[in-house]
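Here's a slice of the assembly, chains where they normally sit.
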Amino acid sequence: MSEIIVNQVYKVFGRNEKQALEMVKQGIAKSEVLAKTGCTVGLNNVSLSINAGEIFVIMGLSGSGKSTLVRHFNRLIEPSAGEILYRGKDVLKLNNNELINFRRRNISMVFQSFGLLPHRTVIDNVMYGLKLRGEPKAEAHVCGMKWIEAVGLKGYEDKHPDQLSGGMRQRVGLARALAADTDIMLMDEAFSALDPLIRTDMQSLLLELQAKLNKTIVFITHDIDEALRIGAKIAILRDGSLVQVGTPKDILEHPADDYVRRFVEKKVH
Amino acid sequence: TTSAWCNSGNPLKFASIGWESGDFLTAVANYIAKNGYGCDTETITGTAMATETAMANNGLQIYMEQWVGRNAAQEKAVAAGKIKQVGGPIVGGAEGWYVPDYVIHGDPARNLKPLAPDLKSVADLAKYKAVFADPEDPSKGRFLNCPVGWTCELENSQKLKAYKLTDSYNNFSTGTGASLNSAIVSAIKRGKPVLFYYWAPTPLLAEYKFVKLDEPTFNQKCYTTLRDKANNAPCGSASSPIQIVVGMNAKFYDADPVLVDFFSKINVPLDILGPYLVDMNKSRVEPTAMAKKFFETHPEVWKKWVPDDVAAKVASSLK
Amino acid sequence: MFPTNLTFSMVAPVNDFVDGIVTNYGDFFHAMAHSVMMVLVFIEKTLQKTPWWLFIGIVAALAFVSLRKISQVALVVLGLMLIGSFGLWDKMMQTTALVVVATFLTVMIGIPIGIIVSCSERVRKIVLPILDIMQTMPVFVYLIPVLMLFGLGKVPAVFATVIYAVSPLIRLTNLGIRQVNPEVVEAAIAFGANRWQLMLGVQLPLAMPSIMAGINQTNMMALAMVVVSSMIGANGLGIDVLEGINNQNIGLGLQAGIAIVILAIIIDRVSQGFGADKRSN
């Protein structure tokens, strides 16, 4: 069953959004649109569907629109055109309350740049999602501590984010999303700052979660090994357009074009 | 003897006036009203603006020293019947244009030469404009006018025209009484010449030696031109004779003939008042303390203002 | 010089208008002011009845809770003692009552408005010029009508103080909230924070330094208004300053001025202490 469906979504950043959108729809290239209008193309006619309970990996060049795409799923960004369905309901048509509930219960996110609350301690950051939806403090604390331990930050629960290393901050963001215990988890380069040991642990953790609790995980990564290990499907973006979607096997064996081939090449040789 | 106003539970509110003679009169009257008539009295501080406004609205009842015709707001309220004016607490007030004595006669003790030896009247001023040079515009002299918005400011501005001094003197607004006063005191302390408008009875005039410049004698027709801003060719005249009264709110005036009678009898002779004012200003004696001293040393003056029973109560409260 | 044929005057119509209001509605406004005044009088009386050592004790305790430093508390106590030994205890209590009420009202009004302004560009465009007017329109211009309507004394004083002091608080609350890192706000939204949770849990705490700067300015301006308050008949330390001016008694004014400054510093430090980041490590 499709958990998320993305339907012909376009996103253009900048002042002359309308004009630039027209140009994009006419097939003018991202660099040319930028040079002519000063607008950046984020997404260009992206359509895809993500099944419930699968780990869906998104890959692509830096700046190709991965973060922009996942931000559409919880409507942190409104598309310039197109629609996004969650279990058949149009996310863009949710009213304010529905949207808040959707974010609290159904979808959580690990941010590429962490997005921690600088004025709160590690444990308070991790409990944040639970507190927002009004869970009792004691339970939230227990749950928070569980995930802090799971990401290996026990002992640091009373520190503030600015006292942590980059990878530790990333793990706080991870624990926060895990603690929220939602159906969908958006993970924007959630492991990029982690060393291989912790990273492997975290990958296993994700696989376990997905297997046991049937979570839908949208995972952005640059590491093809990682993508192949955990991804049930892989989507590859380029300049805002979707180049290929498929199982790891598909992608490895039948790359849609040269670009995809070079992406997976590293693995092959 | 009792007061209808106070007996019905109303507080009797005096305006705090903010200059020495007013403060002294207020303290005297307040003390008698409180101790002699058993009133619940209060003195409310505020600028003239605030207290005059409150007088008209019965926020205050008594204003002990009002100069008749010298404040536009007050004139309006009197004309509208909101304020009644009675009695004459001070007789013999003065106002005019002054210079320190040393400017004319010099002061050997301070090594000051007479800078304007022949200065006698306003007519001589043009000659001496360099003596009173305005630092902002040294080609003219500087005349320190009275605070903005007071009637005297308008009169003085018209007088400058009438005395043909507009080309030789700048009309300087001092803003407030306090800054006028400070500017004069500063000049005196430094032995500098200064030309200004002032009034009496005040500690300043009582403390230092000044010379009041002669003006044409009072003449109602000319005086009217002095009070008309729009008149560009006023004729010279001294200001109208000064009348100082007690102002009171009309409601109070109607309600309490007994106290009205008391207020209308109050009068402190100038020769008694003068030293008191200097004392208040120099040695910083509180007005209330000054009033008590006055009650003790001059019973012959204040006992005339009240019935005997009230006088007795006041006297006994002093002990 | 501006050509005179282009000039006109609004003096007469304004005066007539105010006259009309005072004549027709003066009693109503006076009655309204009366209830506010009773609150103020009650606070003032309570403060004045409090024994001096008890008052100092309470303030010292508050200061300790807020500042957590014995040396600071000692300074607070010393400051109050100094005011007392100037013989200004009673007047201080009157001023304190007025300033505390005015500051409280200002904060209650200023922070919410600051928040609203921060949420909407349109509201900001409307509110900003009003703040400009409130802060620069000379107090005396509106004080006369207010005085005519509400009577002399405490009520117009509180009124004027709030109007004058609320503006920097609104501005700084708005500024602080707008400066919060958008990435942090985005993260909070992503986890389903509603407006209220976002404001209370993220934006306000992160805007705290600016807001505290606003409260500091509110305190400062409220105390700067003490003299003006006395000009319109409110009792307190301002009276001595006025008397000092009128009678060239600089020492008297200075003493009261020092008392005002001490009061300002105490109120400021204690309130800043409560707002400060209590992060231990």
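A few comments on the model shown:
Should a chain be cited, it is by its letter among A, B and C, assigned in written order, with residues numbered from 1 in that chain.
To be clear about the criterion, contacts are C-beta pairs under 8 Å (C-beta built on N, C-alpha and C of every residue); 3 or more make two chains touch, one makes a residue touch a chain.
Here the structure is a predicted model, which means the values were calculated and not measured.
Expressed with the labels used for the displayed chains, the entire complex holds A x2, B x1, C x2.
In this text, only the chains that are shown with their structure count from here on.
Common neighbours of chain B and chain C under the contact rule above are absent. Relative to chain C, the chain whose mean Cα position lies farthest away is A. The most central chain, judged by the distance from its Cα centroid to the centroid of all protein Cα atoms shown, is C.
Distance between chain centres (mean CA atoms), chain B to chain C: 36 Å. In this assembly, the C-alpha centroid of chain A lies 82 Å from the C-alpha centroid of chain B.
For the pair chain A and chain C, the distance between C-alpha centroids works out to 48 Å. Contacts with at least two other chains are made by no residue of chain A. Shown for chain C are the residues that touch two or more other chains, of which there are none. Residues of chain B that touch chain C in their complex: 18-20, 44-47, 49-51, 53-54, 57, 59-60, 176-178, 181-182, 185, 280-281, 284. Chain C contributes residues 181, 183-184, 186-194, 197, 201-202, 205-206, 277, 279, 281 to its touches with chain A in the complex.
By the touch criterion stated above, chain A contacts chain C in their complex at residues 74, 76, 100-105, 108-109, 111, 113, 115-119, 128-129, 131-133, 159-160, 163, 176, 180.
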